[in-house]
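To start, the structure itself, in structure tokens.
One protein chain omitted, others in place.
Our next item is chain A:
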């Protein structure tokens, strides 16, 4: 069905946009490298392909006049999702152009900012491209050569957005959100393990949250201890009685 396809494609675009933003944030810091520039390029290309595919799909769906009202509302909602993704993507692309120009990699003394991030962003890029391992096969001066491509791509994306705005008559303020406040809390399944770990690592977290957590744990531990003691006492009593 058209809707399911659209949703999966939008999810993919969303994922790529999020990963692209993550990569752009790493630009100019100590986790910057040739690889990062290449990852950016690949992610960008993927994002553009997905964007074009999404756009054609959604425009055909929206132009179809024979769809029901509910369907139309749903497609408008998807359209708003799509256009918001495109906005973010455009902004990130422009910023990556600026940052790429400010922090060239080929100079004798690189002045990448020592932010404390030292790891590589390979895994993020792999997630974006939906592959297991990233292959790096770009040439050495990718940072300067890529910037020109980036400029043209930014212009393309800008034009695409203008077209979208002109051609598709969707009122973005009329869409109602399906999720309610706090919906993201339900969506994360494996939040529990890692976040607790992070909280304990990050010593600058405010103490109030932790206290509540540890207090509950203490009470729980106390209860279990008491129960175990009780069981031990009962067993001992029975043993003494029987023997």
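Basically, a residue touches a chain if its C-beta (ideal position, glycine included) is under 8 Å from a C-beta of that chain, and two chains touch if they have at least 3 such contacts; residues count from 1.
The rule is simple: contacts and distances are computed from a predicted model.
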Inquiry  = Name the omitted chain as UniProt records it, choosing among "AP complex subunit sigma", "Regulator of G-protein signaling 9a", "Protein Dr1 homolog isoform X1" or "Histidine-containing phosphotransfer protein".
reply    = "Regulator of G-protein signaling 9a"
Query = From the list A:119, A:222 or A:236, which touches the chain that is not on show?
reply = A:119
Ask   = Which of these touches the unseen chain: A:53, A:88 or A:160?
value = A:88
Message = I'm checking contacts with the chain that's been left out. Which of A:3, A:63 or A:111 qualifies?
response = A:111
Contact residue for the chain not shown (choose from A:80, A:105 or A:145) = A:80
Ask   = Residues of chain A in contact with the chain that isn't shown?
value = 11, 14-15, 17-19, 21-22, 24-31, 77, 80-81, 83-85, 87-88, 91, 95, 98-99, 102-103, 111, 113-119, 121, 123-124, 126-128, 165, 172-185, 187-188, 191, 194-195, 197-198, 200-204, 209
